[in-house]
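As structure tokens, the structure follows; a few thoughts come after it.
One chain of protein is taken out of this complex; the other chains stay put.
Chains: A and B, in written order; residue numbering restarts at 1 for each.
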Amino acid sequence: MASASLWRYAARRVLLALPALAGVVVVTFVITRMLPGDPALYYAGQVDSFASVDEIRHRMGLDRPLPLQFVAYVDDLAHGDLGQSLSTGQPVGRELIQRLPASFELMASALSLALLIAVPLGVMAATRPGSWIDHACRLIGTAGVSLPTFFTGLLLIYVFYYVAGWAPAPVGRFPSFMRPPPSITGMILIDSLLAGDLDKFQAALGQIALPALTMALFALAPLTRMTRAAMLGVLSSDFVRQARANGAPRLHLLFVTALRNGLLPVVTTLGMIASSMLGANVLVERVFAWPGVGSYALDAMVSLDYAPLQGFVLVMSVVYVLINLGIDILYGVIDPRVRFEA
Amino acid sequence: MSEAVARRSPLRHLLQENKLTGVAVGLFGLLVLVALLAPSLVPHDPLATNAAHSVEPPSAQFWFGTDEVGRDVFSRTMVATQLDLGIALSAVAISFAIGSVLGAACGFFGGWLDRITARLVDTLMAFPLFLLAMAIISVLGNSTANVVYATALVNLPFYIRMARAEAAKLRGSGYIEAARLAGMGPAQLLTAHVYPNILPPIMVQISLNLGWAILNAAGLSFIGLGVRPPVAEWGIMVADGASLIVSGAWWVSLFPGVALMLTVLCFNLIGDGLRDVLDPRRVT
Partner (left out) sequence: MLRRDLLRTTGALLSADALSLLRVTPASAQSRAETLLVVVEVGQNSLDPQGLGVNQATLGVTWNLYDRLIGFGVKTLPDGNASFDFDHLVPELAESWTTAADGGSVTFRLRPDATFHDGSKVTAADVKWSLDRAVSNPAPASQMRAGGLEKPEQFVVLDEHTIRVDLPAHSKLSLPDLAVIQPSVFNAKLCQAHATTDDPWALNWAKTNTAGSGAYTLESWTPRQETVLARNESWRGGKLPFFKRIVIREIPSSGNRRALLERGDADLSFDLPPRDFADLARDAKLTVLGVPAPNTFQYVGMNTHTKPFDDVRVRQAVAWALPYDKIFDTALQGRGRKLFGGPAAPVGNEWPQPFPYHTDPDRAKALLAEAGLAGGFETTLAFDLGTASVDEPVCLFIQEALAGIGIKAAINRLPPGQLRGSIGSRQQPLYLFSFGAWFDVPEYFFFLLYDGKLNGPSNGASYANQAVDAAIDTARNTSDPEAYAAALRTMFTAAMTDVPYVPLAQPFVNVAMQKSISGFVNMFHRQLDYRPLHRG
């Protein structure tokens, strides 16, 4: 693994992504301005005259010609200023920094849960191809991805909170009566462990259980399928047959030899799912009152709040580029045969 | 014995080997039947309000119960099949038609067409797709047609990329060379040889895409964008019932939600089955 070519590869990929990011900035600006409605009138509330509305529009800087507004926006961006949210009154950058860990924590928990279920399912299905177990695993996975996330979330809340009372109230990341642990990583599960507070860890775990389950169901199908396919491919490969002929114990064969080599496509799938989960879990966040970036963007769009929308899209695009780059690099690290062409 | 197997048609072979897919195909047939016949066969007018029977549980008169304004949930769920299937089929058809042709051309010819398209696709894919769909509908206005266009646009990159990858593989193949030497023009090559050969893997994608398109449309309706009331659509119906679930009125959300799930499951299972047959890289 030549690290020089790795860096050159990474640099080239980032450079290639820049035109796309620039396109994103322009398109987002245009689209937000095309959203019908007058933010000045909306935020003015009930005022007595249009003169007031005009003055408010002037104060908001929304009466400047669009090109000027765009130049001001790009200028702010160059200084690292993502603007202010009209509806929350907070700087967009600060809000995104607070909300990204929330979305990330949810996504990571969902993926972990999904892997915990999908990998054994996929392995089971791969070892008995064509059997009813194989079909059952497939059905479970496919059923998961067929459920609308907003519906699953509502159902889970109804069953586990209203009826059974096992899950805590879906009020967000943390229960109403407790103070969250001091924020270090921004992820409450980790922060509570770092603070050594098991009560808070348990509380946070309770809050994240249902939304993570809702999202995990969605990730089950591709992960199960990919694990199964990868395992099948590897199990029938030469080196595994060789190991089996050499008398390696079955479990060791399965989980050490075969799985490690079947990891590649699973990693790719994981990456794809992660990047789509991060920005697109708008509906889950809405249903569970989860303060993540998805609900942030949704609220911004509905309230004609330009700055958070623009900030959100820009940050998410950068995150996608980085995740895709990360996957490709991880790919190369796992499989020494992959060469990075600079 | 092997002769008998060889003589059986591929479809029957597929269905018998994979009973799950068989069930899914049957379900799809049932859905199409419901979509076509429901409007004329349902017991109540799906749009008629009935204030006297607001939020009533399932009964002999209202099989799936009633919603907030007294409309029959059963009738609405059945009638919505047509709309949801229609939205999904239209959106995917548009994406497929434009995407596969464009992608095939890019993959086969390369050059500036390929480069520009690749940049545009990259930009498109850099957006969180659901939000992009939301933005498009917000800008264009709430209507079923706009839901179709937004879903189609957001789906386009997948078809372009897939068609491109498949077409690129065929560029150097033998029979293409032969046809070119025989005097076939590039357009003819594309339509007669390249395009038909890239279709099989794309077919798999179409089926899976149909499921995604329905979920996308339903998700948009859940937020309040797209389909307008009083139209019956599964996503809107789940949204209407969401706030009623707490008061115990589970039926308003449950039935459309289950219908949604069954339809998407059906498309996904068919897609899986197709993948087993048509994808040459299948491993079993």
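Following the convention adopted for this analysis, a residue touches a chain if its C-beta (ideal position, glycine included) is under 8 Å from a C-beta of that chain, and two chains touch if they have at least 3 such contacts.
Only a predicted model underlies this, so the values are computations on that prediction, with no experimental measurement involved.
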Touch with the omitted chain, as defined above, among A:14, A:27 or A:60: A:60
Which residue of A:80, A:165 or A:247 touches the chain not shown here: A:165
Residues belonging to chain A that touch the chain removed from view: 35-39, 41-50, 52-53, 55-56, 59-60, 85-90, 95, 157, 161-172, 175-178, 199, 202-203, 206-207, 286-287, 289, 291, 295-296, 299, 302-304
On chain B, residues whose C-beta touches the chain left out of the figure: 48-49, 51, 54, 68-70, 138, 142, 224, 228-230, 240, 242-248
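Operating definition for what follows: only the chains that are shown with their structure count from here on.
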Contact footprint of chain B on chain A as seen in their complex: 17, 19-21, 23-24, 27-28, 31-32, 34-36, 129-130, 135, 138-139, 142-143, 145-151, 154-155, 157-158, 162, 221, 225, 229, 232-233, 236, 276, 279-280, 282-283, 286-287, 297-298, 301, 312-313, 316-317, 320-321
In the complex, chain B residues that touch chain A: 18-20, 119, 122-123, 125-131, 134-136, 138-139, 141, 211, 215, 218-219, 222-223, 235, 238-239, 242, 245-246, 250, 253-254, 257, 260-262, 264-265, 268-269, 272, 283-284
